[in-house]
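Structure, as structure tokens:
With one protein chain withheld, the remaining protein chains of the complex are depicted in position.
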Amino acid sequence: MQLGLIGLGKMGGNMAERVRRAGHEVVGYDRAPGKRDVDSLEGLVGALSAPRVVWVMVPAGEPTRQTVRELGELLEPGDVVVDGGNSKFTDDKVHAEMLGEKGIGYVDAGVSGGVWGLENGYALMVGGSADDVAKVQPVFDALKPPAPTDESGEAIPGAGFVHAGPVGAGHYAKMVHNGIEYALMQAYGEGYELLAAVDLIEDVPGVVASWTQGTVIRSWLLDLLVRALQEDPALERIRGYAEDSGEGRWTVMEAIDNAVPMPTIAASLFARFSSRQEDSPTMKAVAALRNQFGGHAVQAIQAQEVERPA
Amino acid sequence: MQLGLIGLGKMGGNMAERVRRAGHEVVGYDRAPGKRDVDSLEGLVGALSAPRVVWVMVPAGEPTRQTVRELGELLEPGDVVVDGGNSKFTDDKVHAEMLGEKGIGYVDAGVSGGVWGLENGYALMVGGSADDVAKVQPVFDALKPPAPTDESGEAIPGAGFVHAGPVGAGHYAKMVHNGIEYALMQAYGEGYELLAAVDLIEDVPGVVASWTQGTVIRSWLLDLLVRALQEDPALERIRGYAEDSGEGRWTVMEAIDNAVPMPTIAASLFARFSSRQEDSPTMKAVAALRNQFGGHAVQAIQAQEVERPA
Amino acid sequence: MQLGLIGLGKMGGNMAERVRRAGHEVVGYDRAPGKRDVDSLEGLVGALSAPRVVWVMVPAGEPTRQTVRELGELLEPGDVVVDGGNSKFTDDKVHAEMLGEKGIGYVDAGVSGGVWGLENGYALMVGGSADDVAKVQPVFDALKPPAPTDESGEAIPGAGFVHAGPVGAGHYAKMVHNGIEYALMQAYGEGYELLAAVDLIEDVPGVVASWTQGTVIRSWLLDLLVRALQEDPALERIRGYAEDSGEGRWTVMEAIDNAVPMPTIAASLFARFSSRQEDSPTMKAVAALRNQFGGHAVQAIQAQEVERPA
Partner (left out) sequence: MQLGLIGLGKMGGNMAERVRRAGHEVVGYDRAPGKRDVDSLEGLVGALSAPRVVWVMVPAGEPTRQTVRELGELLEPGDVVVDGGNSKFTDDKVHAEMLGEKGIGYVDAGVSGGVWGLENGYALMVGGSADDVAKVQPVFDALKPPAPTDESGEAIPGAGFVHAGPVGAGHYAKMVHNGIEYALMQAYGEGYELLAAVDLIEDVPGVVASWTQGTVIRSWLLDLLVRALQEDPALERIRGYAEDSGEGRWTVMEAIDNAVPMPTIAASLFARFSSRQEDSPTMKAVAALRNQFGGHAVQAIQAQEVERPA
């Protein structure tokens, strides 16, 4: 099939390549000349036969909003727009309505895989109507990782792709994925820190590496930690500083909105916030209070206690 | 009555003074000459008539252990030793047994009040047998804050003194007090930090001060925070660095031993640990993992990476 | 001065009474007949001389929104509306703009004090322009607690009232107050639970009562806990179930939006969520995982399970 792809950066460029390798035709557009096949959105739409599938892979927020708006002007009823970026799930409803008024379909796709995706495939979590998803399915099949097989060689379904629900469900599922990711990383980090803190453990990288087989906690992240410790056994060349993208924040906010207790994911988010502070205003206040304990007989703030029947 | 008091530092010295003001005789001993009334433990014991009450106010751990051991050699059956320091409650059993073999009583007293105690009195949480506590009661009465009165002028019992249980219960109650203290301080600190983070609040010290009357969160700690902000409105002259004494740690460990969920007190303890780190090994590991994501096609750690389409 | 007051429930009714006791004229309106002085908003506005001050004390959300909208139709330029309810600070901007278009002023007031407020006064945190706040100041002065005095009888300013910033700042300050409140309550709760969990402490209510004088953790909330334990020493007649109002949630969401680490307040919010769950889906998942460990040789989900010697 044909795919229009907007945004040919690191992620979009690799995805175009993987879709092409699967035998599909990709018409790519990017604001920057160079790798693009057409030099305008009009050109992109013109190069595709209806019903068109146009995949948007640009930064979340205003860039995606603007691109969707322009596509709404250019596309025809029956076409489908896919947002594969890191949009918040609440944006998806807005986009779907903008396009729906013109009979254009909308699918949101949470995409995981990073630099490994070109070779290994991208995990995809998608939201939208069954009809719209069906129109994009050949592209999803090209992007997703090959189905693993069981001992008899039968494909095991479900890994690497899910149609999670209506519009927004794809980005929601990806958002929760990222929230979990924060807590997993934090958990390994805490364990690593304790190992490194005690003299008893003489081979910290060795302990971490030993965990990668036969244990309950083996995982891809653990493999990455082993690799990092091979390169820098005491992590001396790296600062304990971690950015956070929107997804972790949104996950905790959604938990709060839905009255879901989420202590470990919230704690890992807060640890990232702390890692970026030169000094902690909270701990300044705590330190100031400790100073006051040692205090001098200064004058009273309150005397209302006299009246209160407390 | 007579009281022997060992340890005439800031705390012990003030306590001696408060007991004297109540009309009791205090014989004080300290390793350092200067304020002491006698120049040895033997002298202290010799200066008291049986049954003696000797209050130990020296650093927890070995100094207290050693003092108790020596008192065991010098005192007689029927005498009572009070440990008013910051000993762990598990030490109390050891001390009580050491002395009990010789017929000497033992009482542990958790003491709160700091520099304000001389004028306002010291809150006292004590553990021991009823007989032993009774022998010390006049001293406790001298030290504790005056009983508050209700609207008709009747004394309200219970504030500022408790006989909490057998040996160890006093220090245990004081330990829990300190654990709570950590979380209260952290809570005010977090609220302060949020106020200070947003442009909307133009008068942060004013907001904190407004809370000291008529609100649910008014407290002595809040009064101290107001005072600190009066002196240094943006806490610019203080680092966000907080030590912790043993009690906070022991409180969380006791919670774990008793399967008591203790999220806020534990979080406030961890915040203090973090405040003292130049850099966080946990966050180094998190940052290293994030680096690996961006990664290059390095070699797989685990065999399955080879096969699996990650 | 004259005050129009809309909403004569428990809170509004008491506030009207306190303002009247201070010598002001209050015209009260409520949807329910009974205590109201006028039987419509039109009547209320008609009974006041310009420039009018109308205080809205109705449930946050749609009821407040609707009342503000109607007042916008009825009031004149120069009048001022005060929202003293529990509105979210983001609503304040909307309300201020709605009214501002017509030249009507707007002030938001966070109010603390509950049933004790009538006698003791209400703590007030307000947001708005200096001009608008000035028009309401006599009412604020009537509502707020009397200024405490220092030892020489001088009034100490700042306790019980603050003009925190522009529109929204009042409700924001009250929101943070409530977030802190959650963590304080949780902290005392955790300490109580540990005391109650160990045999060593024979007099739990006594320990809590002892903390109310001379300690670092004394507070109004602690006094209330003592009172609760006097009535029900083991809290046998009460379920461990706690609702949460919006403010605690908003506080944590604001912390996340501003990258402020807020572990204790978030933990206390999550504890409330948990307290309302019949069963925890998170812990179901944890239990299910533990079951799988014990597991039977079921078929692998992922291809790599086949090969890798897990």
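By written order: A, B and C. Residues from 1 in each chain.
In this text, a contact is a pair of C-beta atoms (placed from the backbone, for glycine too) under 8 Å apart; a residue touches a chain by one contact, two chains touch by 3 or more.
Source: prediction; values computed, not measured.
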- Message: With the missing chain put back, one of B:6, B:139, B:208 or B:269 would touch it. Which one?
- Response: B:269
- Note on the structure: Across A:7, A:85 or A:145, the one contacting the chain not displayed is A:145
- Based on the whole complex, identify which of A:22, A:50 or A:216 touches the chain you can't see. A:216
- For the chain that got dropped from the picture, name the residues of subunit B it touches. 116, 119-120, 145-146, 148-151, 156, 158-160, 216, 220, 223-224, 249, 252-253, 256-257, 259-263, 266-267, 269-271, 273-274, 276-277, 280, 282, 293, 299-304, 306, 308-310
- Query: On subunit A, what residues meet the omitted chain?
  - Reply: 89, 112-114, 116-117, 120-125, 127, 144-145, 148, 158-166, 168-169, 172-173, 176-177, 179-181, 183-184, 186-188, 190-191, 193-195, 197-198, 200-203, 206-207, 209-222, 226, 251, 254-255, 258-265, 267-268, 270-271, 297, 299-306, 308-310
- Message: Under the stated touch rule, tell me which residues of subunit C contact the chain that is not displayed.
- Response: 114-116, 119, 151, 185-186, 188-190, 192-193, 196-197, 209, 212-214, 218, 221, 223-229, 232, 235, 238-243, 263, 267, 271-272, 274-275, 279-298, 300-302, 305, 308-310
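Quick note on the criterion: only the chains that are shown with their structure count from here on.
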- Message: For subunit A versus subunit B, which are copies of one sequence, does the interface use mostly the same residue numbers on each side, meaning over half shared, or is it different?
- Response: same
- Query: If every chain is reduced to the average of its C-alpha atoms, which one ends up farthest from subunit B?
  - Reply: A
- Rotation angle for the CA superposition of subunit B on subunit C, to the nearest 5°? 180
- Can you name the chain whose C-alpha mean lies closest to the mean of all the C-alpha atoms? C
- Message: Can you compute the centre-to-centre distance for subunit A and subunit C, using the mean CA position of each chain? Integer Å is fine.
- Response: 34
- Chain centre separation (subunit A, subunit B; CA means) in Å: 45
- By residue number and range, which residues of subunit A touch two or more other chains? 148, 213, 218, 263, 267, 271, 274, 280, 282, 293, 300-302, 304, 309
